[in-house]
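Here's the structure, in structure tokens; my notes come after.
Left out: one protein chain. Kept in place: all the others.
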Amino acid sequence: MTVYLVRRLLQALLVVFAMSVIVFVGVYAIGDPVEILISPDADQIERERAVQSLGLDLPLWHQYLVFLGNALQGDLGRSFVFNEPALKLILQRMPATLELAFGAMFISIVVGLPLGLYAGLRPNSPVSKTIMAGSILGFSLPTFWVGLMLIMVFAVQLGWLPSTGRGETATFLGVQWSFLTLNGLSHMAMPAINLALFKISLVIRLTRAGVRETMLMDYVKFARAKGLSPARVTFVHVFKNILIPVVTVVGLELGSTIAFSVVTESVFAWPGMGKLIIDSINVLDRPVIVAYLMIIVLMFITINLIVDLTYSLLDPRVRLEGKGA
Amino acid sequence: MKPQSRRRGIAVSSVAAAALVLAAGQAVAQTATIAVGAPVTSLDPHFHQLSPNNAVADTVFDRLVNNDVNLRNIPGLATEWRAVAPTVWEFKLRPNVRFHNGNAFTADDVVFTLQRLPNVPNSPSSFAAYSRPITRIEVVDPLTIRFHTAQPYPLLPLDMTNVRIVDKETAENATTADFNDVRAAQGTGPYRIVSHRNGDRIEFERWDGYWGERAPFQRVSYRMITNDAARTAALRAGDVDLIDQVPTSDLANLRRNPNIRIAEMVGLRLIFLGLDHLRAENENSPFITDNDGRPLGRNPLRDLRVRQALSMAIDRNAIVERVMEGTAVPANQFLPSGVFGHVGDLPPVPFDPDGARRLLAEAGYPNGFRIQLNGPNDRYINDARIIQAVGQMWTRIGVRTAVEAQPWTTFVGRAGRQEYSAFLIGWGSNPDGSHPLRNIIATFNRDRGWGASNRGRYSNPQVDSLLDQSLSELDTEKRERLIVDAMRIAMQDVAVVPLHIQTNIWATRRGFEYTASVDEGTLAQRLRPAAR
Partner (left out) sequence: MSDATLNGAAAAPRKDRVETPFRRFVSEFMESRIAVLGLIVFTIIAFIAIFAPWIAPQNPYDLAQLDIMDGRMEPGTVGGAGFTFWLGTDDQGRDMLSGIMYGLRISLTVGAGSALIACIVGASLGLLAAYAGGRTDSVIMRVVDLQLSFPSILVALMILAFLGKGIMNVVIALVIVEWAYYARTVRGTALVERRREYIEAAQCLALPTRRILFRHLLPNCLPPLIVVATMQVARAIALEATLSFLGLGVPITEPSLGLLIANGYEYMLSGKYWISFYPGIALLITIVSINLVGDQLRDVLNPRLKK
């Protein structure tokens, strides 16, 4: 087990390293940050000065080595745009994104699980068919479009919810959170629902598929034959079995929600990491892009590690290859 | 009649209630919320030469020379200025001015500010250009300062409108991060900063010790909502009181809305097409081929008749009305009338497809040729729509046009490397004709610092020489004549194809009023409660 974890850790480092190389080369290929950041009436001398002061006059491999050297000392570079440490910028924006992502996850489970369960238990009822048809809406409409429609209906027409922004925050563990104030929650509602739509559909579909398979299994048939109440069969025997894949996928989805709530955050002017990364990509603020992606890749590696560990714990047939194959 | 009188009583009381509500509304109107479309990246007024940053800086700081909404120079921290010798400008400073932290403003602050300009670490676009012409600063007394220049320099007062004065004591050891943390952002302007959440919002508070007109609101919240539709929705939902960069697609609707008021003014940003002047007559331009897609063997854009034809083929009124929905004025040069350097006697470019076809035939292209028109899709108002419209019009005169729009990130670098044959781009000008001439029209020259944004590499020695003379001409009338002459030559030569000058648009909620300006910045002090 320890060998396995150490091995995974080493692999993780390799992946992070690969990521930083790809981003360096990729951003270099996309364009020149100075061209984008500099005032158009700046003359050539001023342009050269800017290039030099941002360290972009060095050859790419040299720039990369400088970055690597600093990164090993925990310095991921300073944003070209904000002149602040990239890591600090990202961490500042992280709570806003985290609470939005968890809010969306919460909604998708609370809504998706019961609906999926129902659709799985009664696959042929008209209600189930409506649920399944409805779930298609969740992932077929582009997020930006649904987001705007939500704003139009609930903020502009009905005036129930604030249109954009994060609202009031309260401090908890030294961090500002919106979900602790009523005003903050009302600001959170629409972006969280917008983000949750796709996931609700996913949960409904996964749950339904799982329930349908599990209901045909012998142990369920046996439980029913034993005369256990349908409720007990459903909630103890079936539910326990389907929860595992659902939770796994939802966990993995959480990763991509945290990483890429870009569109929702920009439509709702939600000051999270997603907005930071899209803004940074637009001006090729390389230090922020690199630092951000390194954090994200670490997060995905961790989530996938947890998933792999869960697989092996849940199903002894999956053995972790500690000693190599 | 009793019920009726009762009803009247209710009516009266409801009027009274309405009055109360209005009064309360005015009391509430001590605060205002602004939503801007472009994010402010720093509170350090000398870190990044970027319009949104400058707009916030002009709320918090003052300049020696401020400008009004028409971009005319008006006294700021200097009450008067004149050239006391050909190479010496003297500025008289305003007495009794205090910074937000209580420090008095003196000539030392000006000296410090000008020294700081070239020395802001890691600046991606510095303000150094404004201190470079100054060879020596002489402090005559605490309220009189003299700038010595190497050559006569008529643009110095204009340069000073870009230099925000900071408090020496506060800023002396401050970093950009200290400004962003508000601590060092202590100016002399009408509002002071209370708090700042990077890329999200800035909270302003009225500075009661301001030397000029008192700011209208006790508090102003300055939010950044970059998504156009979301910004408009926030205004319509009543969550914000003022928005800028109103999308043209919403404009007609907003104008009909009785709760919303539009403020607009023609700005100084010209949208134009740059053409490839770099390749010689007998070279191939990268995105031009003959009608079968084979290399042409020559660069048709070097032929004046072809350039004229491409310009005449464009129905500017159609673009302004249909694509821009009326929020622009068709242009035949860089600056609108009334601005220093506008060429009054230049006729508008006629929309004449037949004439364009004739000119093409004369130039040896009776069947036209193929070209690709490039442009950004996230930079200027309706940029991708405009190039499609131009593509339609060029195709009609036989110049079969492919259109490619891409994000500014990838576009601007390629345009700067002269990779395109024809491209759409914009220029936000200073209110002085020398600015576009020097940066867009003048021959690219690293040592002179000319042609910085001359991406088509147009070059005309006659224009260069007139511009050169104007840059050291202190006599305003003579200087304007030189600039007008240079601009006329360049425009008659179709150095670029001007399309239109954008209108700046703001929208406020009922109860608020915004003073539109020629510059694009959104300044908190220009928002006030509506006059009744």
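Note that the chains are named A and B in the order they appear, and that numbering of residues resets to 1 at the start of each chain.
FYI, a contact is a pair of C-beta atoms (placed from the backbone, for glycine too) under 8 Å apart; a residue touches a chain by one contact, two chains touch by 3 or more.
Quick caveat: nothing in here was measured; it's all calculated off a predicted structure.
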item: Residue among B:I288, B:L360, B:A389 or B:L527 touching the omitted chain; value: B:A389
item: Option from B:S42, B:N73, B:T409 or B:S434 whose C-beta touches the chain left out; value: B:T409
item: Touching residue (missing chain; options A:A209, A:L228, A:L243 or A:L309); value: A:A209
item: Residues in subunit B touching the chain absent from view; value: 228-229, 232-233, 236, 247, 249-253, 318-319, 322-323, 377-378, 384-385, 388-389, 391-392, 395-396, 400-407, 409-410
item: Subunit A, residues in touch with the chain not shown (by the definition above); value: 7, 11-12, 14-15, 18-19, 22-23, 26, 29-31, 129, 132-133, 136-137, 139-145, 148-149, 152, 198, 201-202, 205-206, 209, 212-213, 216-219, 248, 252, 255-256, 259-260, 262-263, 277-278, 281, 289, 293, 296-297, 299-301, 304, 307, 311, 315, 317-319, 321, 324-325
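The working rule: only the chains that are shown with their structure count from here on.
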item: Gap in Å, rounded to a whole number, between the CA centres of subunit B and subunit A; value: 38
item: Complex contacts: residues of subunit A adjacent to subunit B; value: 30-47, 49-50, 53-54, 78, 80-84, 89, 92-93, 147-148, 151-152, 155-156, 159, 162-166, 266-269, 271, 275-276, 279, 281-284
item: Subunit B residues touching subunit A - in the complex, by the definition given at the top; value: 35, 39, 41-42, 44, 47-50, 121-126, 128-129, 175-177, 180, 197-201, 223-227, 229-231, 233-234, 236-239, 378, 407-410, 412-413, 416, 427-428, 430, 435, 438-439, 446, 449-450, 452-453
